[in-house]
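Working notes, structure below.
Missing here is one protein chain; the remaining ones are kept as they sit in the complex.
Up next is subunit A:
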C-alpha cells in the first residue's frame, strides 16, 4: 500500500471526528485528493494556496542556505580565525544554529494552526508555511529558542487567529513575531552583540573574569546610526558577507528571489518597484539636506543622512522586507493603484524611520506594519475614486 492510499484511508477513518482537519491537511499537503465534486461547475486550477506558498518558500531557500554559510563565516571572522566562505566549517556552525530556529518556528506555529483548526472545526490553513520560513530568516542568529517559541505563539494567535486565520489578518504574522521579539526582548534583538554567533557568550565569559577579546558584530545600520564608518566594501554588502539577521544579508539572492516571484506572478512587481522608488526618494531628500548644509557633521542624524541614497537599498533588511514581506498578498493593498501608493510609502517611511530613530535602525519592519494597517484605507479610497470617475462618465453620457 502506497503512502497516498495510507493517508487516504487514515483520512476516511477519522472523518467526522475531532481530529479530522489534521489528517485532511497532511493528506492534501502531499497529494491531490481522490474525491471529486458531484454537482455544480468547478474550475480546477493547479496554483492553489499550497502551491503559491511553496513557490515563495522556494524563493527563500537560497537566502536560508546563504544565511547558514554566512553565520559560520561571520562567527570565525569575528573570532579572528577566518575561514573560507564556502567551507564545511562555516556551514556547520550555521546549520546547528539555524536549523533549530527553523524547527521551532515551524513546530510551534503549525501546532497552533492545527489546534485552532481542531477547535474551530475547519480545515488547516496553509498560511503558516511561508511565515514559518520567514521567521528564522529575520531574527538574529543567537535568539534563544524559547523566546522564539513565545513570539511565534503570540504572533500566530494575536496576529492571525483572532482575526479569523489565514487571509483575514491585518498584520503580516512574521513581522508581528519579529516586532514582539524586538519590543519584548530588546537586548537580544538589537545592539552590537547579537548579530554574530558567540558574541553574547563571549561577553558573559569576559564578565565572568576570563581574559578574552570582546567580539563586536555591529551591523552596518548600527554603525552608521552611531556616526561611525560602515567598515564594509560595497560589494560585500551586495553579496551579503556582512553581519545581520540570518537570511536578510545577501541583496543579490533576495533580488534573484524577487525576480523569481515576479516571473511566477506570485509577488507584485508594483509593490517592489514602488517601494524601491520610495526609498530612493527619501534617500535623495536626505542627501539633499546634507548637501545644502542644513544638516552638519555634528548632527546625530549625519551618519545615516549622508549615506549615499542608493546604498540604503543594500544595507539592513530593506531588500528582504520589500521582496518577501511587503508583497504579502493578504496584508498588502489589493488594487493596482493602491499597490503603488502602499509600496512607495513603505520605502519612504523605512528610510525615514532608519534616519530619525537610531534606537530602531531597522525601519522597514515598522514601516511595513504601519502600512499594513493603512492598506484597507488606501484600497477604499482607490475604489471610491474609481466609482466617482465612472459615475461622472455615466452622467455625461446620459445628460
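Annotations
Rule of thumb we're sticking to: contacts are C-beta pairs under 8 Å (C-beta built on N, C-alpha and C of every residue); 3 or more make two chains touch, one makes a residue touch a chain; residues count from 1.
Everything that follows uses one rule, which is that contacts and distances are computed from a predicted model.
Going by its UniProt record, the hidden chain of the complex is named "Na(+)-translocating NADH-quinone reductase subunit D" among "Penicillin-binding protein 2", "Cysteine desulfuration protein SufE", "Phenylalanine--tRNA ligase beta subunit" or "Na(+)-translocating NADH-quinone reductase subunit D".
Among the residues A:26, A:102 or A:147, only A:147 touches the chain that is left out of the figure. Shown as candidates are A:26, A:83, A:111 or A:158; the residue that touches the absent chain is A:158.
The chain not shown here is touched by just one of A:180, A:195, A:260 or A:340, and that residue is A:180. Mapped onto subunit A, the footprint of the missing chain covers residues 144, 146-147, 150, 158, 162, 180, 183-188.
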